[in-house]
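Note that this complex is displayed minus one protein chain, with the remaining chains in position.
Read from first to last, the chains carry the letters A, B and C; within each, the first residue is number 1.
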Amino acid sequence: MAEASKRRLRLGMVGGGEGAFIGEVHRFAARLDDHYELVAGALSSQSDKAERSAQALGITRSYVDFEEMARQESEREDGIDVVSIVTPNHLHAPVAMAFLKRGIHVICDKPLTATLAEAKALYQVAEASQAQFLLTHNYSAYPMVREARAMVKEGKLGEIRSIQVEYVQDWLTQSLEQTGNKQAVWRSDPAQAGLAGCVGDIGSHAYQLACFVGNTQGKEVLADLSSWVEGRALDDDANILLRYENGAKGHLWASQVAPGNENALSLRIYGDKAGIEWHQESPNELIYSVLGEPSQRLRRGNSYLSEAATLVSRIPSGHPEGYLEAFANLYREFAEQLLTSTPNPNLPTLATGLHGMRFITATVYSSQNNGLWVPLTD
Amino acid sequence: MAEASKRRLRLGMVGGGEGAFIGEVHRFAARLDDHYELVAGALSSQSDKAERSAQALGITRSYVDFEEMARQESEREDGIDVVSIVTPNHLHAPVAMAFLKRGIHVICDKPLTATLAEAKALYQVAEASQAQFLLTHNYSAYPMVREARAMVKEGKLGEIRSIQVEYVQDWLTQSLEQTGNKQAVWRSDPAQAGLAGCVGDIGSHAYQLACFVGNTQGKEVLADLSSWVEGRALDDDANILLRYENGAKGHLWASQVAPGNENALSLRIYGDKAGIEWHQESPNELIYSVLGEPSQRLRRGNSYLSEAATLVSRIPSGHPEGYLEAFANLYREFAEQLLTSTPNPNLPTLATGLHGMRFITATVYSSQNNGLWVPLTD
Amino acid sequence: MAEASKRRLRLGMVGGGEGAFIGEVHRFAARLDDHYELVAGALSSQSDKAERSAQALGITRSYVDFEEMARQESEREDGIDVVSIVTPNHLHAPVAMAFLKRGIHVICDKPLTATLAEAKALYQVAEASQAQFLLTHNYSAYPMVREARAMVKEGKLGEIRSIQVEYVQDWLTQSLEQTGNKQAVWRSDPAQAGLAGCVGDIGSHAYQLACFVGNTQGKEVLADLSSWVEGRALDDDANILLRYENGAKGHLWASQVAPGNENALSLRIYGDKAGIEWHQESPNELIYSVLGEPSQRLRRGNSYLSEAATLVSRIPSGHPEGYLEAFANLYREFAEQLLTSTPNPNLPTLATGLHGMRFITATVYSSQNNGLWVPLTD
Partner (left out) sequence: MAEASKRRLRLGMVGGGEGAFIGEVHRFAARLDDHYELVAGALSSQSDKAERSAQALGITRSYVDFEEMARQESEREDGIDVVSIVTPNHLHAPVAMAFLKRGIHVICDKPLTATLAEAKALYQVAEASQAQFLLTHNYSAYPMVREARAMVKEGKLGEIRSIQVEYVQDWLTQSLEQTGNKQAVWRSDPAQAGLAGCVGDIGSHAYQLACFVGNTQGKEVLADLSSWVEGRALDDDANILLRYENGAKGHLWASQVAPGNENALSLRIYGDKAGIEWHQESPNELIYSVLGEPSQRLRRGNSYLSEAATLVSRIPSGHPEGYLEAFANLYREFAEQLLTSTPNPNLPTLATGLHGMRFITATVYSSQNNGLWVPLTD
């Protein structure tokens, strides 16, 4: 993938001030391919913190209120083209609406919103807007994930039978939220995170990845959620059974209380001809096993891969690309989509996010009812 | 573990004639540590095949009928001490009963029987006999599995929260039973295999392993079974949720239709202090991750391991022991138990097998009822 | 590592026009942490190509001649602070001299020069200049490499006995240079690459890595070089024995003709207390084995690591950082060194490069003399 040609988009950011994690990631991602220039921000709702954060980043147009930011930026001639929303979940909907209504494109972190109702409302606002929307399900932008999706689509696996996906961490094994850790606090607070904890934070990624690579969607879900840590209001571990629209079945395990797991997102899909296996912590590799043949180790950057992988690779094989490069792929592809007006079918949209909220909602409902099969339709 | 001292037990075998798989494995296992001498067999119910098989193995006392064998052997002064039962599942109960009734010890392959009713009947017969019973859940005899069990018992993982176990193969991805493959034919025939296919054949191993290492038992089970291959009467893929008696929750995936998987039995257990991970295809290794510390790779044969592992190891670290060595550990420990009259709590018993049959039965029932939670008690 | 504070350095580039590989890498690296702004370039010696390349990158000050660029930039008030040299090896010395003489800092790709004589001359020029010099031995900037170096320094391995390093690729297995591949052509041309092929291109990286992590330098070297591909003037495979100043011994294998190897740089160091192992293709991991204890898997981003690793990490553990992030670490640290005037002892300098040229020269000489031990001193 060659470097960007040179029209750079003006970018704003809401959230992502001092101490934030994902805001910094979005900035790295925006910078890597030189398609964006960060010029405005409402980095915090506390004015001193917003100001300090903006200064540290060299952003001159610093706001405290996102509504004010949306209004002013939409009125400037050199106003932002795109805003990145990197707040806790409960703010995604109001912030996104504010910008969409004024025709400013939105890049929003996942999950889409805190509740399904918000998601539906946001969806309607977006329908009425000319502006475009990107949901940063970043794991779907790894080159070998794109390769996997292309392989399933081309029928290399045959008819899909089983999808096994998991996303496992250990950072909430103990009650980190009681130590004041900012990331833990909001993620375990229903008012900020929404109706789910682990399922919303990482289960939603795992589910999107399974659907994206499997070229399908969940049809019904059955779940057994747990909150292992005393005093924790939301789930921190989830065993979920799925039946997909393409007929496949499978399991999704999401956990934030499994010691020894850092960010262990992995996906295995099996059809009647072949199986594939991908692990986020070794993202440059995809295992491909045709029934009766030796397993093959497909690796990023090689000429035997399809265009799907090649388009989102930067450097030669053996020079590992990582998390930031994959995240940057979304930023880059969204920029290209905006600049060329050509929709990219690989990009997660508001519809992706809305379906994701159905998944979260159905999962919680199933678990509350001791394991009902709950449909994932409207 | 030193080689055996020299009183050798006289061994008979039922099943395991030409073309059999597991019979040969039992013979390797019996031979390795020199505790047994194979002297009698009813290797096949077809007389010519029984005879040919016995000759090939140098067995002089060859029978066609297992009842006859049990009767005659029990009457000889040099009659067998122990019989190994390596037939299809539906014969386990009648054969075992024949020998137990005559005071001959039984080594029996898993699952215990074809149905729960048979298992209960067999249990009663065994209760009334002086003879002892070993069920060959061979995976529980790997040194690093023993180490894992000891670690859980000692509390090194803390309170157990999650148990993830899977046993995945690909050899039944297509309809192998229609090609006449002997192993496939009986395993997919309800009359010989019993009420379950994949769940009985390998799911039962996975479940026993989880319980054995977790030092617990399942309390209730919820399952979604599939028969992916057209015309196959029994399940070939199963997604199973479990709640254990120690409070842990988890998932068990068993499949024989996942291309690229040979004999991929793996177990992961997570507590509030640490997690462990073991893979049957790399059996000499156990990953141990204490929360907040680097993962450790414990390897068989090292002095830092506990007695639990050391007692079932033969050769120095780095010299891989495999499947046959683990299988042989059961034979060896059973011989020692018989010769010393000291019960070995690590050996799978008839009670283990009876509970396993409850698991199989409940799993099938849950799936037939679209995913009920079914208790695993009597 | 927090994002950069906001004084950005003005950067120029010599080489790196259309079709180049490493030039693009330098630009990604310069951009990631936002310390540099690329404002000038002599991207090619062909004027049309230079112009097209500059336009594609949005660079307004485009030059054809590097001398002219050095002169003009040094005279502008907004002239570049730093120049990146990403040409074939034979141009490193003249270009670097041109900028150093005018007080412009230099970032230069490795190996330092095409010949040892050039390296010495360049060294003298640099001695006389106020400007600073960075040699991009990028592999030494991976977080886990820094951790390894710190561990050796702290004595965690004890007295170092053995250093095994290798850098293995397969892209020159056939005569790629005869197909016109730009990277292959200049690397196999003595006039552009210098006196060594594989040893200069990747052997030099492996050697620098071994010395960097081992906190030592080679004392003498013995080599057996090969040119396996017909018509290739320079070496493409090298087996090299080393004796280090700290008393350690070891082997260095560099090859570009080993099918199945993409960019397989790996390092193992053993002392009398412990050993470590690192692989560039899994860069977020470092294996640490204390004698008699289980091996530990140290992973980037964890709190148990030292400051050495933490200072050059950006994102949490389990979110893989890759090649570009490591490369960017050098750019970032060089910027900090320039802005704070605090020398960073981890950065490869001109002295590093001069010693590297001694290594290359001695290696070639040893091989030409059928394996003499050749000292690595002046």
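The rule is short, and it goes like this: a contact is a pair of C-beta atoms (placed from the backbone, for glycine too) under 8 Å apart; a residue touches a chain by one contact, two chains touch by 3 or more.
This structure is a prediction, so every number in the text was calculated from the model and none was measured.
In the complete assembly, the contact with the undisplayed chain comes from A:E293, out of A:E37, A:E68, A:E154 or A:E293. Note that of B:E177, B:D236, B:E277 or B:E321, the residue touching the chain absent from this view is B:E321. Considering B:Q169, B:S226, B:N239 or B:N329, the position touching the chain not shown turns out to be B:Q169 (whole complex). Against the chain not shown here, chain B presents residues 2-3, 5-6, 8, 21, 24-25, 27-28, 31-32, 34, 55-58, 169, 261-264, 280-284, 299, 301-302, 314-325.
For chain C, the list of residues touching the undisplayed chain reads 161-162, 164, 170, 173-174, 222, 224, 226, 228, 237, 239, 241, 243, 249-251, 253, 255, 257-261, 268, 270-275, 277, 287-291, 295, 370-371, 373. Touching the omitted chain from chain A are residues 288, 292-299, 302-304.
By definition in this document, only the chains that are shown with their structure count from here on.
Of all chains present, the one whose mean CA position sits nearest the global mean of protein CA atoms is A. Because chain A and chain C share one sequence, their contact can be compared position by position; here over half of the interface residue numbers appear on both sides. A straight line joining the Cα centres of chain A and chain B is 43 Å long.
Centroids built from CA atoms put chain C at 55 Å from chain B. Work out the mean CA point of chain A and of chain C, and you get 35 Å between them.
Among all residues of chain A, those that touch two or more other chains are 261.
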